[in-house]
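Shown here: the complex without one of its protein chains, the others still in place.
Coming up: chain A.
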Amino acid sequence: MGKRNNLPIFLLLAVFIIATCGLIYELVAGALASYLLGDSVKQFSFIIGTYLFSMGVGSFLAKYITKNLFDRFIDIELMIGLIGGCSSVVLFLMFQQIEHFQFVLYFFVFLTGCLCGMEIPLLMNILKDRIQFRDLVSNVFAFDYIGALIASVLFPILLIPKLGVMGTSLFFGIINILVGVFLSFYLSKKLKNPIWIKMKSVSCLVLLSIVFFYSDDLLKYSESQLYGNNIIYKHSTPYQRIVLTENRGDYQLFLNNNLQFNTKDEYRYHEVLVHPAMSMAKDISNVLVFGGGDGLAVREILKYPEVKKVTLVDLDEGMTRLFKTNELLVRYNQGSLNDPRVTVINQDAFIWAKSAKDKYDVMIIDFPDPSNYSLGKLFTNSFYQTLAALMTDNTMVSVQTTSPYFAPKSYWCIHETIGSVFPNNIAYHTYVPSFGEWGFCLFSMNMQQRFTQLRRRVDKVRYYNYKFEELTNFPADMRTTEKVEINRLDNQILVRYFDEEWGKI
């Protein structure tokens, strides 16, 4: 007795849950599209349009379902749960793999929309003999719209911050399936094929719960796909994430998702970083390298037979160990870090420089770009002042100073900052295909030092021709008309410039 009375209420509750879930899938698709494709207004608007249209298609198709309404209703429930719930997972994973991502995205939106569109007409069909038509229409739509409101409020406030996009869609997929599970047991007697339906619904639930449980790992996996090429090595050190990829025989090294070098053209960068200073310095027996844990700059340095000692200071032991031991990478740096003349020190450069006692003839400074306030400290006047204690009058120093083409303000800011400490300096740049135009700065404490005097050269150089003056000409699009400030610890203006300029790209 009670059961028959309760049925409409349970089904209306189902409407409510279905409506909530339906809107959630729509919002998930919109959020995903704007995350992955950008232009959120356009993406949201297209997604909502497509979704509503496909709901219409679903509603239309619902009239062809005439038999076993309960069975079909539960089937649809399970399908929505599976497709809607997994949609974000599949889309995240596929984003890296396929060319027609938009097509897949809208296909998913259409499918979920279509299935959601079938639900309400089907339900009204089920309920039409049990409730008066007037009540039926108002109740169904009232619950439908309340569900929609709750979904749209919960989504930005609670769901995205707590569960994330993937978690949210999986969570609601599970809820959808739970409705199916509930109904398959509750309506057991009304079903044509109760055992089959029950089996289906429980296995769907188990499946989705497993995906939900591993969603964090899936997310990690999908992010690791961002590189496009084959990942051949992945390693996280306390300081950075090192990823090595391969593409048609060339290798690319990414540190925290930023391309560090491509074996195809890294020699251009490292030759231009190292050889000008090495060929002009009065003495080169004692060389210091900051950063450059890949050993590629050291490889260039060791080409000069006069070099007696190289000290490499790199924060990340994980990085230097990798470039000492990995067979493939050692082939590229020619075992430079294992050379008996080379000492590797894994310390914070600023702290090390403040306590170092030795004087160096040449210094090569190859820090990562100043993309955050932590790295920005290594490009301040305070840091360059600290270097003075490690220099003799004849020491030559070269620094990588980001791209004068993409980030002219950042580039000239570093140059001005160096100039505030070492007035005798010169800016130069070259073209590295993987990076684009790249800039450097060469300086010396000695005001008499000119940057034209070639004291020595080696033959094993592929790109640099020892005509330094060819690198010192800056066309107008690599200069800035704005006045740049000096980068100090208390203003870290460089990080702002850098963020402003690279943020645009």
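One rule holds for everything that comes next: a contact is a pair of C-beta atoms (placed from the backbone, for glycine too) under 8 Å apart; a residue touches a chain by one contact, two chains touch by 3 or more; residues count from 1.
One rule holds in what follows: contacts and distances are computed from a predicted model.
Between the names "Putative NAD(P)-binding protein", "Aspartate carbamoyltransferase", "Hydrogenase maturation factor" or "ABC transporter permease", the one given in UniProt for the chain missing from this structure view is "Putative NAD(P)-binding protein". Only one of A:102, A:453 or A:491 touches the chain withheld from this view, namely A:491.
From the options A:207, A:259 or A:375, the residue with contact to the chain not on display is A:375. Within chain A, the residues in touch with the undisplayed chain are 3, 161-162, 181-182, 185-186, 188-189, 205, 209, 213, 238-239, 315, 348, 350-351, 354, 372-375, 377, 380-382, 488-493, 495.
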